[in-house]
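Heads up, the thing below is written out as structure tokens.
A single protein chain has been omitted from the complex, and every remaining protein chain is retained in its original position.
We call the chains A, B and C, going by the order they appear; numbering starts again at 1 in every chain.
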Amino acid sequence: MIGGGLGSLIGPAHRLAAELDGQIALVAGAFSSDAERSVRSGESYGVDPARSYPSVEAMLIGEARRPDGIELVAIATPNHLHLAAARAALGAGLAVISDKPATATLAEARALASCVARSARPYALTYTYTGYSMVRQARARVAAGAIGRIRKVVVEYSQGWLASAAEAAGNRQAGWRVDPARSGVGGCISDIGVHAFNLAEFVSGEAVTEVLADLGSVVPGRRLDDDATVLLRFGNGARGVLIASQIATGEMNTVRLRLYGDAGALDWSIGAPDQIALSRMDGPTEILREEEREIAQTAARAPGLSGPQGSFLLAFANIYRDFAAVLRGDGQGADLQGIDAGLRGMAFAETSVLASREQRGWVALRP
Amino acid sequence: MIGGGLGSLIGPAHRLAAELDGQIALVAGAFSSDAERSVRSGESYGVDPARSYPSVEAMLIGEARRPDGIELVAIATPNHLHLAAARAALGAGLAVISDKPATATLAEARALASCVARSARPYALTYTYTGYSMVRQARARVAAGAIGRIRKVVVEYSQGWLASAAEAAGNRQAGWRVDPARSGVGGCISDIGVHAFNLAEFVSGEAVTEVLADLGSVVPGRRLDDDATVLLRFGNGARGVLIASQIATGEMNTVRLRLYGDAGALDWSIGAPDQIALSRMDGPTEILREEEREIAQTAARAPGLSGPQGSFLLAFANIYRDFAAVLRGDGQGADLQGIDAGLRGMAFAETSVLASREQRGWVALRP
Amino acid sequence: MIGGGLGSLIGPAHRLAAELDGQIALVAGAFSSDAERSVRSGESYGVDPARSYPSVEAMLIGEARRPDGIELVAIATPNHLHLAAARAALGAGLAVISDKPATATLAEARALASCVARSARPYALTYTYTGYSMVRQARARVAAGAIGRIRKVVVEYSQGWLASAAEAAGNRQAGWRVDPARSGVGGCISDIGVHAFNLAEFVSGEAVTEVLADLGSVVPGRRLDDDATVLLRFGNGARGVLIASQIATGEMNTVRLRLYGDAGALDWSIGAPDQIALSRMDGPTEILREEEREIAQTAARAPGLSGPQGSFLLAFANIYRDFAAVLRGDGQGADLQGIDAGLRGMAFAETSVLASREQRGWVALRP
Partner (left out) sequence: MIGGGLGSLIGPAHRLAAELDGQIALVAGAFSSDAERSVRSGESYGVDPARSYPSVEAMLIGEARRPDGIELVAIATPNHLHLAAARAALGAGLAVISDKPATATLAEARALASCVARSARPYALTYTYTGYSMVRQARARVAAGAIGRIRKVVVEYSQGWLASAAEAAGNRQAGWRVDPARSGVGGCISDIGVHAFNLAEFVSGEAVTEVLADLGSVVPGRRLDDDATVLLRFGNGARGVLIASQIATGEMNTVRLRLYGDAGALDWSIGAPDQIALSRMDGPTEILREEEREIAQTAARAPGLSGPQGSFLLAFANIYRDFAAVLRGDGQGADLQGIDAGLRGMAFAETSVLASREQRGWVALRP
């Protein structure tokens, strides 16, 4: 693992998710550029101190010398370090699984796409919402025509934790997210907006072709956006609206996707992540749940953790499981989000930031 | 009452709301241009057949001759008849309470505004959501600074009943709503979008100064919009987004307003109309309810109907009660929505329709 | 109307519900034993002062003399007056529609049953929950076998408004409810417990044959129960539990019924009164709603008030509509709750009170 050391939000989730199926183990890391901190972080994960390195380079060199060296790198750093870390790891012949967004800017994403194309190794992004079994179920149902042709998409990701200047109060998580040098071109749009964007494309099966963005830096002193509303136009003509906000006091982590089609509608929300509501014109709304027999047979794996109680971890682990299958060569990875999704996400974030700043109206989305 | 006869959705609600407090009674009407149908409609309301007229003019003449003639006219017709009916009634020296939107077009609304200005009689619109005691409570709390300066507004009004071409199947309610000749310049935006717009301004206390609209006529064959998303900019700089849709399968009548301020946030939804959620930064969310002692003392009047069970009727009746107080001369009507709100609503609808059609981007809202 | 004067919770609801369909009108009343108060109450309803009487007897005599005298009496008094009022009205050849419970004691209910049997006039109780169109829909689905043989019933009715000694603070509604002289043998069990009991029997189609009651007088100084839990055994062997409480702080008016059968389950709650959730073994849960086409065709009548917004009033009005149909002779009244349901309710309340007091364990329920 690169990054993800003490104080990290996402590091422990990577470790747990990766190890859940017993196919991948966290055995080495460049957890921090502070050597001593890297070792202490490694210890919190049970990693041999000799394999806790102070830099990506040191890790790649050190591990390459070992007979049991790492095969896979997980990137859990702030955004500005994604490109260098991914490039180095791919260059060393390692597979890469990375936090979103792919990089800090669209130009970087394009550079990374070239690296991935040249490399023979798998690359995937942990768009965690695509790992939820009911999100995958939703995608499958939509693809099978359950709601007909999609007409309208409403997707929202709202948080309230940046409604005040948490960064000024010493919150490390807030600190890098509001800093252009570490977060990249976008703030809220890159941190959570891309999740909403990816979720909408993933489930609908339709690509966004144009955006019209209205971003704001609401909390005084912020240089990056902390609030965003983006109108969407999809390839099939459907309209959409994406709401992402980090100044939405009272919202903990609200994620919701609604798709309205010409034969029905679908609603998924993080508030009840183990179910989807499927409405049909003139018929009752059906609540489909993870535990139902037919669905459970395809979704189940660690049943003690299924249901709303274990959804996030399982979703994360589903991504790792698929990635492990690809590494072993016995999986297709159809639900994995690779560099193409990464490029689209970066294009969405950067286009939105620039178009909003210049009030350009509708702008084509070109990855 | 003008309109509101047999088959009307809103007529019975007018009658019940008006009579709830025993201060106003439905005694005459021009319920239909078909004389016999008008009489039958009147009978369903217990109206003397002699006072069920086949036209507004007939009613005004007939009632003027009576010693106990009507003092007040309620307008419950399709939109294209609003202006003529209101003008005639005001001209006859009667007070007018009218369904929204005020008229079918902005030009008509301006004409009506002149009539109202020249008349000495009160005029009000039944923006029913402004009658809910908790919506009024929300407005009062916001005005008192409970959530600080408003930063972001998210308002939604979604229905699914026009997701298919109900008008083609003979649904009368659908018929006039999708017909430009009877509905006016807007479809969904005039029917429910103006409710959402009015609700946002009413509770926030801030005026929308610019809009950017994305309207669609989704169901094949429709000439008016049946789906709308509108970005909002408020006078104080706050951003907003308004979602109104009649093609949202699975949504019965979803109305929700969220306001995010720099000291807290407020959430009201028709799903639990007798409560508001008030969040404060770093504190717990409070659920305020109609029945709580302090609130109940100001809201109560027909307690058997309070709570979620009777909200719609009470809300409607609250508007009538305020109007009756104004008629009697012992009320201020601070919460009543008059021709100014009517003008703003029409400006919002018409500006949105035109700006969306021409993709003009941000457009100033000038009533 | 008898009772239901100024300050009454339920009087205005009776009036609105009765008049909603234009078939019944409130034209006379014995609203209060204080003659002047009775007149003022009548005025609030628009009743001719000459027809606002100071007693039931005065009303029956006065109305009998009129050519347009009343045909129907609605009883909206505290419980201890129900028997005398119903007896007098039936004796005068009038139909009676009465608040629940039927009477103050089981002995009174038996006496009333004799009166009703001797009378040729219809008698019905306003068990309002049986008027909700989706409760009726639930009953019909259960009767049609949608959930199979019923195995378990969980029914709850909880309120918090009597959690403190509101009666000592001058609350009139609380005053008579906690007074054995006016409320009868039961407190909470008679006020809301009988609603839950009736609802369970109405929807399940199964009769309770045995009860085991645990009642408490929780607030110091109360002589009647304000909290009740009753285990139920149904005729088909199904188990049940009924929870009724008026000391449940935080609950406004929570009513919920769940039926579990051997083929599925059904859930209805006042929180979303216009829908029922129907679960089938191994299948998705279906959300059935009032507005759906097939259901709407049978339920609709005043569509402006349908949905969650107008449910309580419509439910109440449905009972009046059925009663009017019976009066006219063109209705079966299959959903009306007559004196048999009244007897069962009183037997339930009184048996529960006595059995709990004496800790008698399971006791047969004999109406």
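Here is the rule we go by: contacts are C-beta pairs under 8 Å (C-beta built on N, C-alpha and C of every residue); 3 or more make two chains touch, one makes a residue touch a chain.
Bear in mind that the values here come from a model prediction, so they are computed numbers and not experimental data.
J.: I'm checking contacts with the chain that's been left out. Which of B:59, B:178 or B:288 qualifies?
T.: For the chain that is not drawn, the touching residue is B:288.
J.: Would you indicate which residue among C:174, C:277, C:313 or C:339 is in contact with the undisplayed chain?
T.: Here the residue in touch with the unshown chain is C:277.
J.: I need the residue numbers on subunit B that touch the omitted chain, in ascending order.
T.: That gives, for subunit B, the contact residues 277-278, 282-289, 292-293.
J.: Could you list which residues of subunit A touch the chain missing from the display?
T.: Spelled out for subunit A, the touching residues are 8-13, 16, 19-20, 22, 25, 43-46, 161, 252-253, 270-274, 289, 291, 302-305, 307-313.
J.: In the complete complex, which positions of subunit C touch the hidden chain?
T.: 147, 151-152, 154, 160, 163-164, 212, 214, 216, 218, 227, 229, 231, 239, 241, 243, 245, 247-251, 258, 260-262, 264-265, 267, 277, 279-282, 285, 359, 361-362
Simple rule for what comes next: only the chains that are shown with their structure count from here on.
J.: Could you say which chain's mean Cα position falls nearest to the mean Cα position of the entire protein shown?
T.: Measuring from the global C-alpha mean, the nearest chain centre belongs to B.
J.: Rounded to a whole Å, what is the gap between the Cα centroids of subunit A and subunit C?
T.: Computed from C-alpha means, the inter-chain centre distance equals 54 Å.
J.: Compute the distance, rounded to whole Å, between the mean C-alpha positions of subunit A and subunit B.
T.: 42
J.: Please output the residue numbers of subunit B that touch at least 2 other chains, ranges allowed.
T.: Correct list: empty.
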